[in-house]
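The other protein chains are all here in position, but one chain of the complex has been omitted.
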Amino acid sequence: PVVEIEKKEHPNQGAFVHTDYENIVKENDLVLVYISKTNIRPVVLHKEGRLNTKYGTFLHSEIIGKQYGSQIGKFLNSNQVNRGKRHNKKNKDEKKEGEVGEENNDEEDEKKFGFIHVLKPTPELWTLSLPHRTQIVYTFDSSYITERLQITSLSNVIEAGTGSGSLSHQFSRTCGKLFTYEFHEVRKQQAELEFQQHGLLYQDYLDGKTDDKNVANIIINHRDVCKDGFLIDQVENINADCVFLDLPAPWEAIPNLNDPRVMNQNKQVRVCCFSPCFEQVDKTIEALELNGWGSIEMVEIQGRNFEGRKRMVKSIDDAIKVLCDQKERRNLGASNYRKYKKVRNELQEKDGINDDEHDLKRLKTNSI
Amino acid sequence: PVVEIEKKEHPNQGAFVHTDYENIVKENDLVLVYISKTNIRPVVLHKEGRLNTKYGTFLHSEIIGKQYGSQIGKFLNSNQVNRGKRHNKKNKDEKKEGEVGEENNDEEDEKKFGFIHVLKPTPELWTLSLPHRTQIVYTFDSSYITERLQITSLSNVIEAGTGSGSLSHQFSRTCGKLFTYEFHEVRKQQAELEFQQHGLLYQDYLDGKTDDKNVANIIINHRDVCKDGFLIDQVENINADCVFLDLPAPWEAIPNLNDPRVMNQNKQVRVCCFSPCFEQVDKTIEALELNGWGSIEMVEIQGRNFEGRKRMVKSIDDAIKVLCDQKERRNLGASNYRKYKKVRNELQEKDGINDDEHDLKRLKTNSI
Amino acid sequence: MAIDPITHISFDKYIIIQLPNELYKIYNTFTEVIGLGKYGSFYSKDIVGYPYGTVFDIEYEENDTEDQNKKQKGKKEETPGVAIPRKDDTAQSLEITDDILSNNFNSESNRLLIDQGSSIQKLSNEDIELLKEQNTRADKLISNIISNNGNFQLKTKQSQQKYLIRKFRKFSKCFKVERCTPQNLLKFLMDKNDLLRINDISLESIALQLNLSNIQPNGNYLVMDETGGFLIYSILERMYGGKEDDETKNGTITIITETEHPQLDLLKYSNYSDEFLKKTIKYISVMELLKPQNEEFVRAEFLRINEDLNINELLALKERSPLQQRKVNWFERQMSLIKISNTVDYYDALVLQTDFELKELVDRISKYVKPGSPIVVFCKFREPLLDLSNEYLMKNLNFLNVKILQTSCRPYQTKRGKIHPLMTMKSNGGWLLSCIKVIYQDINSVDKE
Partner (left out) sequence: MAIDPITHISFDKYIIIQLPNELYKIYNTFTEVIGLGKYGSFYSKDIVGYPYGTVFDIEYEENDTEDQNKKQKGKKEETPGVAIPRKDDTAQSLEITDDILSNNFNSESNRLLIDQGSSIQKLSNEDIELLKEQNTRADKLISNIISNNGNFQLKTKQSQQKYLIRKFRKFSKCFKVERCTPQNLLKFLMDKNDLLRINDISLESIALQLNLSNIQPNGNYLVMDETGGFLIYSILERMYGGKEDDETKNGTITIITETEHPQLDLLKYSNYSDEFLKKTIKYISVMELLKPQNEEFVRAEFLRINEDLNINELLALKERSPLQQRKVNWFERQMSLIKISNTVDYYDALVLQTDFELKELVDRISKYVKPGSPIVVFCKFREPLLDLSNEYLMKNLNFLNVKILQTSCRPYQTKRGKIHPLMTMKSNGGWLLSCIKVIYQDINSVDKE
């Protein structure tokens, strides 16, 4: 998916906040356009804007004024139908989504109906819509991290590094203040811009651009926390109670948490280090122990998606019947067999039995 | 479970071999008596023998002469029934097994039927029947190991250490020759005796006690393979093509595989090291690489048992009906409600509806 | 400075105490003396004011010791000890430290070890009790255990450690105080083997359900909770974090109950005040929601119950007797229920944990959810969710992005040099289904291009 938001655009505040009772899509809203499970696109709506999808072009004006959650449909011309079909072949699971109509290969000219949905952004949908600038912490992990760190709306959270900002959105939704650090300057700038567009920067609250400090709560810094620690100019005391380190060498950053101006010194605090390799985990445990952390626990989250599937069920008696018929046909010769079969069918129809129905394949819903 | 086999007993040969067509349990056979899923006992049958179970005492003579797989039942006296009941309470899953009869708490005197099954030993059942002398490699792992080492009836397998001998039985069934090593002298003696009783010792084939070298194929040694290597007096060249190391420090044993008299020098050979901790795996990989092993892969087997369970299903309408009734009863007062209810029921019975049947709990079969 | 009851141990609160055997138990600081059984007892006032997460050691007065020794056999000790907070120890861990252990590891193999059971332990259990009473701190206790076990040096490092940890758990007198958060409450229920009460839900599943439900401090959520209040508490925790008086937060939870009175007994451990819960949580039964009355009917019912009393007159009164006030309350509650049952497209998420037949349920209550908002269903079994997904949601154009998910957390033994997955036989933690409620556009209303 391509981010279609202009670099300098400033959508309406509160993109990630629940809508009011009216639930109406407004001009300049940042919305997520759901095209399929694997194609969700962030768009800022303008009166004159256009949105190109595999189902053709949608005018932003067709979307503005609708309720969030609305389906916006259009009839596809045959050219688009063809493209849609090719797409469907590749990706059968998406068939239901985005396209409705009979599968009629003969009449390509027939108009088909294609649609998109306009959705309010949530951190989870945002994660799905992201161009993968860096590796992403997925919702299976991030939800668990949030719960284990016991993050609530009172928590001050430290996150290093910011990366794609995907997890920052999730933390920001739940926590009090989020201090996030990114050592890669370009990535920091990208993330900062994004947070600004999403109305999540604490600076905007300070500047009076928004009065919802539950939402505008992110403070982002360009920083190598391993070398330069966590202290920042904006605040004297970070008073963090939750720390999340997604760094190649978290053990280098852990000693920097000892500065009394970083962690809240007057309450229980928690840290989570996220590493792919066991060797990293080992060094991290060493650093945590050396720096006075206790109750250290390593865990791994395994998440899975399920889907219902259709399964063939065959009956033994059906199979036997087919084999008997084949044998008889061979023994009698083809023409005799047809005669015989006809007679037998006539006899059986009288008895209300239809022997010809060799329905070998019956479908049942099952799952793996 | 307790092993009831006498130390010096020598049961009939071929305990682990498929039976002939007659499939009859003979005197002096080593059999597994299946009492419940978690209670399987190895027994050598004698004319005069007795077997005590929670269902009472079974005479060996009741078992001898039956077919393998036979149920041997007896009626329990009330004392035993009580014990059985207490057992069942603890372990509901076993209810079906071992006991049949109505659940009649009032009439304790009624005789109940308890039974055992007599089974031919298999390596997998043997593993279940074992007193856990050491940690056991379970069938989920051992079957995978057998397959990944590509063990066939042509393979010469090295196993260190022998441990409980559970895995040795599985290897012995499938492989050509099994060279197994145990550094703990008492454990080695226990295992050797067991292999002898089970007719699995290669020495018995050499001594002419059996002519089935596919079965009598284990050579066991008391040895610390880390210090003293794998070479043994009995054969000049082990010619192993599969190695399984279940040792605390497999990296100490790996260099000893380099002796040209240990591994087959003229074909592809495989090794599997079984370790619980990542640090061990790391050292093992290092040793394998240093000693010229390639295509090294670490895997983990996750095995699970499933069971069907009953699930409650509630209907919304049923719940609403219950609440409406409660409300009416309160509004009308208890006595009026009864009158009202009676009238309503009479009316509804005419229509064939039974409103009183608030069957909130319907059962469905499901599983976790 | 006043104690912050969210971060610090306060009076009249439910707290969780972790014992040396690592199990969690719930106590209340309302109790004057908290007794931990064989791990000792102490005055609850001694621990008030310290931050949650503090480890305390129980120490006994010297002059009590002799008395204690005499009493020991016959009855339980009666004088509580003094709970001393461990200071200068940021780890605040009940675990036995490696320093103590590593001093005693010399033997390298257990080749020569023959298990002689407890006969080899020269210190009897009574001796150990004695030591324990005499102010012996954990490390001293352990070196005593070591030097009195004749076979100790013959054990392998591993069995030495196992042995020490077992003894330590049995004899040390210390404990850690934790806040009664939903996460700690879950651990408590797990230790109590009482997960059935919360539908066998795991921490990772509730976490995923909360994230997918997009819980925010100002949202309004429609919930069914068959976990005795655990789900509600978890949602409240994300919204409010224990703080009742933040004016910037005003989200609500509306609970659909199966019975007339909601069964949310676990909610009491949340330590929220009744006023706060009353303001934040609304209850409505399935009957009141799905078989609603109208105002006329309620007025008629009021007349019938109250024998021709006019509600309008009551409402107009400036001062009411308690009985009159109860009658007004009843009427106003009925009105509010009618309002709820008529307010469709309102809630920011539908969060379900229920045994009701799901197709039927979702079909009838999804109308209350705001379009574009999530519906997230937890179930202990997979089949009902597959059924809901395949037989209802996927066939209905009002639901988008239907997913069935499972998440499970694998704990590892987290000791350096001995890291490995732990084999736990716990249940699988359940399944989740999530989807988005959307508005279906009638195909006939669309212009053909």
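By written order: A, B and C. Residues from 1 in each chain.
Note that in this section a residue touches a chain if its C-beta (ideal position, glycine included) is under 8 Å from a C-beta of that chain, and two chains touch if they have at least 3 such contacts.
Remember, it's a predicted structure, so these values are computed and weren't measured experimentally.
Enquirer: Can you list the shown chains that the hidden chain touches?
Expert: By the stated touch criterion, the chain not on view contacts A, B.
Enquirer: Where does subunit B touch the missing chain, residue by residue?
Expert: Residues in contact with the chain left out: 17-19, 21, 23, 34, 37, 56, 67-75, 77, 96-97, 100, 111, 113, 115, 117-120, 122-124, 139-140, 142-144, 146-148, 150-155, 170, 173-174, 212-214, 266-268, 278, 281-282, 285-286, 289, 292-308, 365, 367.
Enquirer: Under the stated touch rule, tell me which residues of subunit A contact the chain that is not displayed.
Expert: Touching the missing chain: residues 183-184, 276-279, 300, 309, 311-317, 319-320, 323-324, 326-327, 331, 364, 366-368.
The definition used in the following text is that only the chains that are shown with their structure count from here on.
Enquirer: I'd like the Å distance between the centres of subunit B and subunit C, where a centre is the mean of that chain's Cα atoms.
Expert: Chain centroid spacing, subunit B to subunit C, equals 37 Å.
Enquirer: Taking each chain's centre as the mean of its CA atoms, how far is subunit A from subunit B in angstrom?
Expert: 42
Enquirer: For subunit B, jot down the residues that touch at least 2 other chains.
Expert: 278-279 - these are the residues of subunit B that touch more than one other chain.
Enquirer: Counting only residues that touch at least 2 other chains, which ones in subunit C make the list?
Expert: Touching at least two other chains: 382, 416, 419, 421.
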